[in-house]
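Only a single protein chain was left out; the remaining protein chains are all shown in position.
Which chain is which? They are A, B and C, in the order written, and residues in each are numbered from 1.
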Amino acid sequence: MTRIVFLGWLKEMAGCAERQVELPSLATPEELIAFVAGDNQSLAEQLAEPSIRMIINKSVLAGKTLPDTIEEVAFMPPLSGG
Amino acid sequence: MTRIVFLGWLKEMAGCAERQVELPSLATPEELIAFVAGDNQSLAEQLAEPSIRMIINKSVLAGKTLPDTIEEVAFMPPLSGG
Amino acid sequence: MIKVQSDIFDPGAELNNFMQGRTDMGAVVSFTGHVRGQNDISALELEHYAEYTETEIGKIEIQAQRRWPGIHTHIIHRYGKMKPGEPIVFVAVCSAHRQDSFRAATFLMDSLKTRAPFWKKEISGDKGVWIEPKASDYAAEKQWTNKV
Partner (left out) sequence: MIKVQSDIFDPGAELNNFMQGRTDMGAVVSFTGHVRGQNDISALELEHYAEYTETEIGKIEIQAQRRWPGIHTHIIHRYGKMKPGEPIVFVAVCSAHRQDSFRAATFLMDSLKTRAPFWKKEISGDKGVWIEPKASDYAAEKQWTNKV
């Protein structure tokens, strides 16, 4: 099972802060986004925005290659801490 | 009477932190230094150094004109506070 | 040291504890960010990305220590709900001389603002508004990547 995490205002758009899913075999970040968003078209568009960072297994995804094992995927909108 | 104040290491060179004197009629800062230093030639030279500031009546002396009434003269070596 | 916590903290006590027993450090700079009681905001809510937060703040701290060798640092960042006036974030840096302390503390805050995974929501009554990051924060952080 993979933990999907929506951070900041993304959780309101996704309807939940996190959920557990069984990921199918996926080749690219785009396929991962499409699977996570499902029927939610506006969420799919939002997650594909360049300002939204994808964190896989607690590391920022560099490049277009997904790791073999995906335990956790988090979607981060622009930060506003401090 | 006029209060003469020697600050920082100048007081060790002058032999006192301050003293009261009766100033004669003086026209310039140079005359004031000469009077204050008296026989102490090394003090006279030191007080004339550009790095030593002369504060008259708690104001930095600007220019070459002494005020009419001199209640206090302080000699300040370069500062090292903070 | 890094602390990520929901509990309130005491900036003065943190500053004193940080310097307790040190006699080799001549200069300490602290920064505290407080919730501003502007408009009719009743609270600020900060969300973060749990374990990832410490990792990211840790990277920022190590960068500061490499850039200004010999400094010591202390960072606290809260999450959860906070009322106006309460402290949100605390950074302290001590070193032998003041320039390093000032510069490192500024660097830490500029970096936390743009790189620590926190999201702020302003609560007014029963409504919440997510805060967008400011362009000035990105500009502040960017200056450090341009300088050696």
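In this section, a contact is a pair of C-beta atoms (placed from the backbone, for glycine too) under 8 Å apart; a residue touches a chain by one contact, two chains touch by 3 or more.
Keep in mind the model is a prediction, meaning the values are calculated, not measured.
Although it is not drawn here, the omitted chain touches the following shown chains in the complete assembly: B, C. Checked against the hidden chain, the listed residues C:Arg22, C:Lys59 or C:Lys142 yield one contact partner: C:Arg22. Against the chain not displayed here, chain C makes contact via residues 10-16, 19, 21-38, 84-85, 96, 98-99, 101-102, 105-106, 109, 136, 140. Against the chain not displayed here, chain B makes contact via residues 5, 7-9, 55, 58, 74, 76-82.
What we mean here is this: only the chains that are shown with their structure count from here on.
Using the average of C-alpha coordinates as each chain's centre, B ends up farthest from chain C. One finds 75 Å separating the Cα centroids of chain A and chain B. Rounded to whole angstrom units, the spacing between the C-alpha centres of chain A and chain C is 27.
If each chain is reduced to the centroid of its CA atoms, chain B and chain C end up 49 Å from each other.
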